[in-house]
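Pasting in a structure now, in structure tokens, and then I'll have a few things to ask.
Only a single protein chain was left out; the remaining protein chains are all shown in position.
Going in written order, the chains are labelled A, B, C, D and E, and every chain counts its residues from 1.
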Amino acid sequence: MLTDLSPDQLATYRSSQTAPGGFDEFWAETLAEAGKHDIDVRLHEVTTNLTTLSTYDVTFRGYAGQDVRAWLRVPAHATGPLPTVVQYVGYGGGRGHALENLLWASAGFAHLQMDTRGQGSGWSLGDTPDEAPSQPQVPGVVTRGILDPATYYYRRMFTDAVRAVDAARSLDVVDNARIAVLGGSQGGGNALAVAGLRDDLAAAVAFVPFLCDFPRALQVTESYPYKEIIDYLVVHRTDVDAVRRTLAFFDGVNFAARASAPALFSAALRDTVCPPSTVFGAFHEYTGDKQIEVWEFNGHEGGGILDEARALEFLRGRLGAGGI
Amino acid sequence: MLTDLSPDQLATYRSSQTAPGGFDEFWAETLAEAGKHDIDVRLHEVTTNLTTLSTYDVTFRGYAGQDVRAWLRVPAHATGPLPTVVQYVGYGGGRGHALENLLWASAGFAHLQMDTRGQGSGWSLGDTPDEAPSQPQVPGVVTRGILDPATYYYRRMFTDAVRAVDAARSLDVVDNARIAVLGGSQGGGNALAVAGLRDDLAAAVAFVPFLCDFPRALQVTESYPYKEIIDYLVVHRTDVDAVRRTLAFFDGVNFAARASAPALFSAALRDTVCPPSTVFGAFHEYTGDKQIEVWEFNGHEGGGILDEARALEFLRGRLGAGGI
Amino acid sequence: MLTDLSPDQLATYRSSQTAPGGFDEFWAETLAEAGKHDIDVRLHEVTTNLTTLSTYDVTFRGYAGQDVRAWLRVPAHATGPLPTVVQYVGYGGGRGHALENLLWASAGFAHLQMDTRGQGSGWSLGDTPDEAPSQPQVPGVVTRGILDPATYYYRRMFTDAVRAVDAARSLDVVDNARIAVLGGSQGGGNALAVAGLRDDLAAAVAFVPFLCDFPRALQVTESYPYKEIIDYLVVHRTDVDAVRRTLAFFDGVNFAARASAPALFSAALRDTVCPPSTVFGAFHEYTGDKQIEVWEFNGHEGGGILDEARALEFLRGRLGAGGI
Amino acid sequence: MLTDLSPDQLATYRSSQTAPGGFDEFWAETLAEAGKHDIDVRLHEVTTNLTTLSTYDVTFRGYAGQDVRAWLRVPAHATGPLPTVVQYVGYGGGRGHALENLLWASAGFAHLQMDTRGQGSGWSLGDTPDEAPSQPQVPGVVTRGILDPATYYYRRMFTDAVRAVDAARSLDVVDNARIAVLGGSQGGGNALAVAGLRDDLAAAVAFVPFLCDFPRALQVTESYPYKEIIDYLVVHRTDVDAVRRTLAFFDGVNFAARASAPALFSAALRDTVCPPSTVFGAFHEYTGDKQIEVWEFNGHEGGGILDEARALEFLRGRLGAGGI
Amino acid sequence: MLTDLSPDQLATYRSSQTAPGGFDEFWAETLAEAGKHDIDVRLHEVTTNLTTLSTYDVTFRGYAGQDVRAWLRVPAHATGPLPTVVQYVGYGGGRGHALENLLWASAGFAHLQMDTRGQGSGWSLGDTPDEAPSQPQVPGVVTRGILDPATYYYRRMFTDAVRAVDAARSLDVVDNARIAVLGGSQGGGNALAVAGLRDDLAAAVAFVPFLCDFPRALQVTESYPYKEIIDYLVVHRTDVDAVRRTLAFFDGVNFAARASAPALFSAALRDTVCPPSTVFGAFHEYTGDKQIEVWEFNGHEGGGILDEARALEFLRGRLGAGGI
Partner (left out) sequence: MLTDLSPDQLATYRSSQTAPGGFDEFWAETLAEAGKHDIDVRLHEVTTNLTTLSTYDVTFRGYAGQDVRAWLRVPAHATGPLPTVVQYVGYGGGRGHALENLLWASAGFAHLQMDTRGQGSGWSLGDTPDEAPSQPQVPGVVTRGILDPATYYYRRMFTDAVRAVDAARSLDVVDNARIAVLGGSQGGGNALAVAGLRDDLAAAVAFVPFLCDFPRALQVTESYPYKEIIDYLVVHRTDVDAVRRTLAFFDGVNFAARASAPALFSAALRDTVCPPSTVFGAFHEYTGDKQIEVWEFNGHEGGGILDEARALEFLRGRLGAGGI
């Protein structure tokens, strides 16, 4: 059953979201504040029993200079500089285990997979805390600090994500002219945010991205994690306007309107978690070169491995072939 | 369907939980640390359109001197000193609205209802943040900081709960010799913790208490919020021992073994959220005078209003009749 | 996910329901028949351990002179005459326990809470039987006697509700010029019916009312208790017309078109039990002064305590402040 | 998953139910009271387009002389006297449509299928009201009037069932020496009750019977309709003893201990609606010749058509071959 | 809740499905190939303990000459030739037990009930295998061989269904001028296919037919068995076009456009398994005389016994009264 717009309707749909006054200043200040802390990347090679890849446990300074973890995977014996993928993780997960997620390094890319502050217990492990007071909130992070852009959880996470590119740029193995950001769901939302906040990326990939077009998402889905916001407003009945205002500072629609890197999106017509209209809401505003893969019968799994295969083709076209 | 022990088995069941080494020191230090901060109770009367009761918005200093909110309700024109009920709230809720929960003041008691740090968005509003870094965790608070007793969420909340009694004691309307602690579910877990950590209470009431007998709870229930711990261990497979150790510092079984105030418990034979065996695990260790009401056909709602009516009788017997 | 009309659509929506021929005669005869029985109010004060309120167990004669129970709660020592709230209860509940529902009396009103014939076992206790033969029906009361207006369950219940106001009027503590009817869900449906059948009310309050705009309700909801009607028609396939005809005699839309008391409604945009369009169906026909509170993110819980706080303001404006 | 006892345990299980004092007197008086009304059987042949069977719409006087409906189906042109099956229907259903349930008449039996008072809207149509006041109850009939044996719903229904045999005996086409009672689930509970209250039956058949061994049923199942009783006790917390007492007057275990007709039971090991232990609870007490078919992998559907095929064999053995 | 089109919309809805190139040739070749095998009907009378009917176990040669089973039921002692109903079974079921489904023979028809290859384990027993290799597929048969019309499961089943009429025509008891095909759900889909592939039928009856208007079905339902196709396409993302092409060869819309026998359809407005629009998609294209019964409040159960009663009237009108 189609639960959202039809393909024809998606082609012409436009989000009602707009950037609130002070959007650019808010992010400029936020990143400037983080920038006061040295990126301070620390690498420790880990033993994995893998023979074709080398893996490093990475720590860098993210929001407010707080330590953020990541994995760096590269082809064994690669000398670089390599084309590079900075990856962000979906909701509830962390950077996971060193033996997981071998695709990008096996394809000859440097692969920096950022951890997710305070999550990392739902389906893959994380190692990074979220250091901030927690106002009354519903379980999860989507309503943490939601009454004010300054305290909202995603202010911290998006800043980490921007800084992860700085961390990558500091590494010898990375070719700074060939860095892409990539992620699915929440990871896709991060990728779009970074694409809107940096102008030095070679490409951006967002599979079925979360955190896009909140006004419509709150109308058309009852699925988590968007539903955390609804649960919050069910109890915080008088805070609807404050919440809407905060969300506008973090909406992929607004980041898309500021992005320049070539981008690949995907959307799925039966996705009730990140409904396709919300993805198209961001896609249509995206100001760089862009393409979108639409999966007619899929839900939030989107194209699955075909999305990744498609992204691998796309990134080879933009960043060149991987090394070994 | 009985999903836990039968009444006969409950009568003889004993929990396997024991106090870990350093239990008393841990709590002594924790409370001493909090005690360095003045309780600093602030009261503001609020307008409610009620004619029989007066209501005050209360703020006091809890864990680490952080501000904790509460409601104080008293019979209008009461001069005191009154018998007093300090109440703690169930999981996900906060102190709620000033117009809610009128029973205890209508019965002539001073009624101090403590807010719940960082919760208060699930079914009733809260106004108190949880100020602490959040390690990777599953949604909710039950696994927040769970790898170490020092960082565990309930260290902060139980300390708030102990301090709420100090806040009550500082009020003129309160008769310090006639203070009871009371709560259901998580609120009951708090009441037991306070009963184990203070020796100046006139009574304690715990309806279907949560946070009791973790070793058994993890065996016999798949319901939230205990299931948050299971969800955590599903992913954090190598942290089972650390989690068990932390939980032992917060188990109602261990607090019960240190309590002296006369206590009223309730348990429900079909309660899958706080299974009756876990309640009996604490009840059997309780070292003060004690009685327990068992509801044969109820789930976690327990005795509902009958539990409260029963508690009102019980507290009138221990604290004397309310004033007006 | 919005499951019903948007705010803009609600503003212009009109119900297709119309009063069937003989509507007014049917109700005139029904009430006249009940009126042949003396109201015969009996009061017995009950012991509650409350010090600020007095509570009475009330019995009066309702439909066909059958005994109907209620609670009367008033401020202790109140002499009256007081502004008065006659309250009706939601589906499945009864008048409950004497210690519950203290708000209205604590605000200085006389509060008469009517029991619900034959229900009162779902979430709060009742003490009043439904004396009538039961034709084949689906579980619940919504299809009891539904093939004929004369035998329909709500003929009896609405008559009880009208008579409850007569019962209130007979009491010394009640100021007959300051009586309001109030209820949520089924209780709101009762309040609207009484508002349409009496012209001596000072106000009416209906939170997320049930029993409104049946033609639309049968189209847009699959939730109980409306679904009882659908379940019935699934089996009684040839009785669709008879059922529609009966329902028209009990539709809040038709009562609203005959009401004169100032009214406060509430509706919730995500209410699948009593969809907002069905509430607006009644609201738009309401012929007295009216206002409606709309909760954007709530389901059938509507505004919860905020609905009650709002009603308290509203009734103080219409009936004056409560006594003590 | 086995949700009840294993076959070995079932073989030795005995119910804890016993007949309460006054059991036999209660039923003797109940039936005597009904017996004061003439059975007054009225038959009207109906047009069905069937060529091999004749069908009659039957009305007789049941409990308190109230009219009860039934279908009579016989082979077309049968002259009788025929062996006869009096059938009772499962929970929620009525006698259904004239074209349904052709098996027994096609096998050459007279087949009297009794309607179910006040039900008949859940899955098959009924035409018989339940004429009695309805105390507060949970939806359904299992708790209707449950506080007193005199007012309990099944007093009326079991009396109807006993009277249905009287109705059959009054018909020329029926061979009074060859009447069996039969039913599944609630129908099986009726068959057992009739077998315990009459001594003129040639056989009794009870497939997966309901209304047996209440003490165990309330322990081992959470399925409806037994769960109606649990739902009731969840709210009516102080009526547990009264409910247990009433149920003892209607328990198939007690009727089985008074039965003499040869009987066929069936039970299913994965039946969570009428758990096999409750069936064995009645079976082991059954004082006539008896046999039981046990279905290892089935739920409440039991043996389905194989139960009926087995019953047809069994009844041909006890009552002789059908006519034509 | 209406989950599909309203009655007004259904009246004007037209399916987008069209017959693919080669449709008629495909079926001509398929049936010609089957026709190379003699029908070879084998009958064995079975003992059923029924006295009004005779029952035969039938075997005939279906697709590729493979043996297909059926039941033949006729009035006992009927000499014929009789009007005849060839019936097809719903999804997951087989021909069932000899004692089931007595209606049509009891009404004086010869009744040939065809078994369902490879199903017959879901709710009624089957005895016929599906002899063909099974490509990777989702559980069930709806995606078995779906990448090519030549290998699709329903090619084999529809051919069996056409041949079942040949089998009936070979029997002395059957009046070849008075044969109807009939079925519900999948059985209705079979009846429509046969009606489109034969020109010698006296009538066709399709209750809530499955396998109609696939383009719309894939848009408007998430229920099984249509959902098997969606599940398949979720994984076989690149095979969407091949699957659509195959389905067009088996769509009741295309068979309806080639049918000539008078037909009775039924549809149910709340049917989420075979949504009413898909039924109307076929109905509107049906080229013979036609009528449709619409059930406003029913789901996939449609009219139930009323559908059968209606069909009995309809077939008596087209085929004449049954014999005995």
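Operating definition for what follows: a residue touches a chain if its C-beta (ideal position, glycine included) is under 8 Å from a C-beta of that chain, and two chains touch if they have at least 3 such contacts.
These numbers were taken from a predicted model, which means no experiment stands behind them.
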item: Interface with the undisplayed chain - residues on chain D; value: 1-2, 270, 295-299, 301, 303-304, 306
item: Residues from chain E at the interface with the omitted partner, ascending; value: 92, 94, 118-141, 143, 231-232, 235-236
item: Absent-chain interface as seen on chain A, which is shown; value: 49-53, 75-76, 96-97, 99-100, 102-103, 105-108, 305-306, 308-309, 312-313, 316, 321-324
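Keep this in mind: only the chains that are shown with their structure count from here on.
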item: Averaged-CA centre spacing for the pair chain D and chain C, given as whole angstrom; value: 39
item: Chain A and chain D: spacing of chain centres that average the CA atoms, whole Å; value: 64
item: Junction residues of chain C, two or more chains touched; value: 306
